[in-house]
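Encoded as structure tokens, the structure appears first; notes follow it.
As you look at this complex, bear in mind that one protein chain is not there, while each of the others sits in place.
Chain IDs A, B, C and D follow the sequence of writing; residue 1 opens each chain.
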Amino acid sequence: MRAPGGDTRLAPGDVLLSVEGVSLSFGGVKAITDVSFDIRKGEIRAIIGPNGAGKTSMLNVINGFYHPQQGRITFKGATRQKMRPSVAAAQGIARTFQNVALFKGMSTLDNIMAGRTLKMRSPFFWQLFRHGPALTEEIAHRKVVEEIIDFLEIQAIRKTPVGKLPYGLQKRVELGRALAMQPDLLLLDEPMAGMNLEEKEDMSRFILDVNNQYGTTIALIEHDMGVVMDLSDRVVVLEYGRKIADGAPDEVKRNKQVIDAYLGVPH
Amino acid sequence: AAPAAAQESIYVPLLTYRTGPFAGSGIPIADGMADYLRMLNERDGGIGGVKLVVEECETGYDTKKGVECYESVKGKNPVVVNPYSTGITLQLIPKAAVDKIPILSMSYGLSASADGNTFPWVFIPPVTYWDGASVFIQHVAQTEGGFDKLKGKTIGLIHLDAPYGKEPIPVLEKLAQTYGFTLKLYPIAAQDMQNQSSTWLNIRRDRPNWIYIQGWGAMNPTAVKEAAKNNFPMDHLVGVWFAGGDDDARGGGDQAKGYKALNYHQAGTDFQALKDIQKFIVDKGLSKAPKDKVGENLYNRGVYNSMLIAEGIANAQKITGKKAVAPEDVRRGLEAMNITEARLKELGLEGFGSTVKLSCEDHSGHNKVFIHQWDGAKWVKASDWIAPQKDVVRPMLEASAKEYAASNAGWPKRTEPCEKSS
Amino acid sequence: MSASVQPSPASAPDTILAVNNIEVVYDHVILVLKGVSLTVPRGGIVALLGANGAGKTTTLKAISNLLRAERGEVTKGTIEFAGERVDRLTPNELVRRGCIQVMEGRHCFGHLTIEENLLTGAFTRRDGQAAIKRDLEAIYDYFPRLRQRRTSMAGYTSGGEQQMCAIGRAMMSRPRMILLDEPSMGLAPQVVEEIFEIVRALNARESVSFLLAEQNTNIALRYATYGYILETGRVVMDGAADSLRENEDVKEFYLGVAGDDRKSFREVKSYKRRKRWLA
Amino acid sequence: MVDAPDLLVQTIWEGLVSGVLYALIALGFVLIFKASGVFNFAQGIMVVFAALTLVGLHEMGVPALLALVLAVGVMFVLAVGVERFVLRPLVNQPDIILFMATFGITYVLIGLGELVFGGNPKQMIDEQLFLPKGAIELKMLGGFVSLQKIDIAAAVIAAAMIAALAFFFQHTRIGRALRAVADSHKAALSVGISLNQIWVIVWFTAGVVALVTGIMWGARSDVSFALSTIALKALPVLILGGFTSVPGAIVGGLIIGVGEKIGEFYWGPLVGGGIESWLAYFIALAFLLFRPQGLFGEKIIERI
Partner (left out) sequence: MFYREAGQYKTSYAADMAIFPLLQDRIGIAVILAVLFVGVPLFASEFLISTVMIPTLVFSLAAIGLNVLTGYTGLISLGTGAFMGVGAYACYKLTTYFPGVNIIVWIVASGFFSAAVGVVFGLPSLRIKGFYLAVATLAAQFFLQWCFVRVPWLYNYNASGAIEVPLRTLFGLPVTGPNATPEARYLVLLSIVVGLTWFASNLVHGRVGRSWMAVRDMDIAAELMGIRLLPTKLLAFAVSSFYAGVAGAAMMFLWYGGGEANDAFNINQSFLILFMVIIGGLGSLIGSFFGAAFISILPTVLKFGLPAMGVPLGGATAEHITYLVVGGLIIFFLVVEPHGLARLWQIGKQKLRIWPFPY
């Protein structure tokens, strides 16, 4: 699915993205206060925390939708403070959303194809004729997309407008759309909310496969501790916008502060 | 109006507008037009013994609908078409020569179409807007005490910001040069017809001595009201004939007293033909017009218009000897039109309107106009008949007609033979 | 919990909600429910389980009459609430009769503050400002997070906060029955637990009945008394919560326990073919 | 610039007056938008229709005050009709569809109004309704400023209405429900807000506002459907003030009114006049570039 070599300078285990001292507030609301952590290439990094802790906001900062008042983000060695989201996308950051943000009027296929827009280059002129380079390109990308569709087992809903799909499938299509961008860093915001066990298992499988087979780095927000503990390599815990713990799942699980703030009972 | 009936009847479509933003002016005109023709049917059994089939087609003063109306009546062998809107007329002018259907645009439409050599199928009697403007200036000169008094005066033109409204500008500009007055233009966009306060503030600043209104519909009463509000002397406010409706003045209330407008026919019902309309149509409940509206200025405008149609047809019958005349015949009939005082009397319209004499070259006649004045309740004649400055207007018209033909590449040369004037 | 009453669908007086063999069509052509029947006993907590797209949400919307707003239609069958046919009522009339739905996917009023959101829940109430105020406080006690954010516009709050707001808003109408669609979605584990405790408390104290569509089968069956399992628009299995929890198929597909141990998500090696209870 | 100071004063006064009248139209619009999220294109037509009903009934021989009551009644029937036949079946549809439906209403009202009362313009029965007539002429600054009494009345009435409505929206139960409905039909339904009832209330209120507006406008010019084109001027007022803000309507109205009068008066002649037809939109656009939701509009929520 993914031609190797999107970025060859970093070896697995190197820091792909680092967040240093980021603070973000909206008027009086402090969504994030002085948070630092890093994401290494090839890992699955979970971000957990109680509701309103600032997890989604953190992802929004990472892909340029929110601009932090303080702090620095370094991605692939390049530091930035402010960036248009489309630029972040071009650099290789893709994501899914907590409240499904699919293009509701479009079919599954078109949604995932839309994920490839950045990679399509044929000139407007040929688009008019849907011929020559435009057609070749369209077919090439369609192949990639079909692979993703096969991979996610959503062949049957290829042509269904996504607005009509049940929630769980929408989440899957959203994952497909993010995958179509062939990102270096994939941000998943509660990909398994509203899924039953079987579907969570499927989704876990997909996430692991993306991670293993294509070496995509993943940042994952999830409230299902089973999933988080099983899948992730390292976990960062936020509460009220502050980082309260960071480490391997087992460590975090036993952290008293984390238990009080979030887990309730030890898992 | 089936084609089969064409032998025994003459089909006269009337493009009218009883709806839309200008319905207020359109309704009385439509009533007047229809009632006069129907009266001929009732009283005389038509024209020359041939019944008229009168059919209204609603345009809403909308060009698109108007053209659609034209297309729909075109197939039914109409002897003459009355577009009743400058926009629609402009649209139909090129078609007329091709479809061979005469267009009668009575004192509206394209002023240049007075040139019969270029526009053999278009008629614009009894006057054009250009004539109107020149009459207005003459009236100003008369009131001020001579043309030399115009020098240094400021004259304003409030006009609808559309081709219709802009018609008088070239003539006024020319006259301004000749007589040395300053011309100020106050355009009013169609959507601001009822929202003229800033225009009138400008007028207050510029202090023009006279104002001419080339307006239509709701624009006129609003202008009259604003004039009153801004203490503009009413008798220095003069409307073109289409700004002389009863409702236009009535809207201004008492303060509108003294407001003037050009006209080429009288208001009221003191004419035999109008009495006949009342007798044969209105009293029998055949008219759409409320009884008290008969004889109002715009109603009578409709009557006058239909009188021209009827004369065109009657002339055609006379020239050709046919009874059920064809469009081409009526074109000839119109070209040969010569309505004298005597003829008006015959028609039961003595003193009612201006005389009309058309010819092969002159499709307008540039006939006489007078000043109407609102006395607070009705229009009264406030001047003698004034002849337009044909010497000024005519050359301009002809030049303009040439230009038109030139810019419409392939404009047909006149091939229709000229009629000996009857 | 396990010692609760076994509802019997036939016992009409004890039944607060009875859905009889309904069929639902979207857009005049898409048949989604193909004859679903279920009953909720007065004071019962009934869980509606099933995979994505099974039709849980559709069933709940059919009951609360929100379907029409999405161009869906109940083409067959009847729905009775408290012994009265309700399938022709407006949602508003149903809320007045004491049945309210918490919709899947939050649906807070984005431009209203959290507090205003909660107050809209009391729209149909007629018992005076004081009582409403009291309940508002009670909700803030249930969800302290909401108290903190009471003056924020709901549109800006986090997903979980919105979910709490939606549930609190429904509670503000003092219903006799709540239709809960995926209450646990997007909530922190602690809060999920709390929500179900609230459900239990309301049920016990004020005998509010619940019909909940929930993906988190584990917790749903722990709190519910009875369960229905829906697959592609049909009820394929139903029974008391305990018995469902013991059922092997349910265990495998919904609870994720093989034998005694919970499997790790990492170990789900190949994709399972779905096994269906299809007829 | 100020070569005639009395004219400047008069210009500002005229601007304020038209601003108030624009604001009145905008107000009816805001009501409906706020309460149902419907961009009610028919508001302008409703103004004419209401006034036409009033005048038309009077023309048919109904005494003025009774005609006023009947016109209010007609607006109520209209509200019920709109709710029953348009809004109810279109609940939860995209905004643009509802917008489109109000075009349908526009057509129906034009057709109905002209069919019943005829298309010719009518005089407003301001005297019978005890509205003041005439003007106060103030000699000042070497000239005069004339204030029409009817305009003063309009300003007073508008101020009162706007204050009442602003209070109603922010501080009452129904007001809150209205805003909820505007946010999401679906969610509003789910919490038991009776959309039907709300819509009737709101459209009726908007109808009454339209009637008042119609009387005021009608007294300045006359009552005909040509008037509805002026109603378009309410649109820049709306975007300037914000679709959802009652005070925004009045502030927007005043800014637009004064802005366009001054613009036309001082700069219009430089380019041949008539710039009033578009100036209002550019003024609104300029403000909008800095506040895309209008001066007082609800903030556009962008969150993901």
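By definition in this document, contacts are C-beta pairs under 8 Å (C-beta built on N, C-alpha and C of every residue); 3 or more make two chains touch, one makes a residue touch a chain.
These numbers come from a predicted model, not from an experiment.
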Interface partners of the hidden chain - shown chains only, full complex considered: A, B, C, D
Of A:V35, A:I48, A:A134 or A:V258, the one touching the omitted chain in the full complex: A:A134
Full-complex contact with the absent chain, from D:V9, D:V72 or D:L90: D:L90
Absent-chain contact - pick from A:F97, A:Y167 or A:F206: A:F97
Positions on subunit C where the hidden chain makes contact: 25, 27-31
Residues of subunit A in contact with the chain not shown: 63-65, 84-86, 88-90, 94-95, 97, 101-106, 110, 113-115, 117-118, 120, 122, 124, 127-130, 134-135, 137-139, 142-143, 146, 177, 181
Missing-chain contacts mapped onto subunit B: 16, 18-19, 23, 27, 30, 56-58, 60, 63-65, 67-68, 71-72, 74-75, 86-87, 90-91, 94-95, 97-98, 110-112, 161-163, 166, 170, 187, 189-191, 288, 400, 403-404, 407-411
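In the analysis below, only the chains that are shown with their structure count from here on.
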Each chain counted as touching subunit B and subunit D at once: none
Most centrally placed chain, judged by C-alpha centres: D
Pair joined by the larger number of C-beta contacts - A-C, A-D: A-C
Distance from the mean Cα position of subunit C to that of subunit B, given in whole angstrom: 75
Rounded Å distance between subunit A and subunit D, as computed from the means of their C-alpha atoms: 48
Chain centre separation in whole Å, for subunit B relative to subunit A (CA means): 74
Sequence positions of subunit B contacting 2 or more other chains: none
Listing of all chain pairs that touch each other, if any do: A-C, A-D, B-D, C-D
For the subunit D and subunit B complex, residues of the former touching the latter: 3-4, 7, 10-11, 14, 17-18, 114, 118-121, 123, 135, 144, 146, 148, 217, 220-222, 224-227, 229-230, 232-233, 260-261, 264-265, 268-269, 272-274, 276-277
Subunit C residues within the subunit A interface of the complex: 26, 30, 49-54, 57, 104-106, 145, 149, 152, 156-161, 163-164, 182, 185-193, 215-218, 253-256, 262, 264-266, 268-269, 271-272, 274
Residues of subunit C touching subunit D in the complex: 64, 66, 68-70, 90-92, 94-96, 100-103, 107-112, 116-117, 119-121, 123-124, 153, 155-156, 169-170, 173
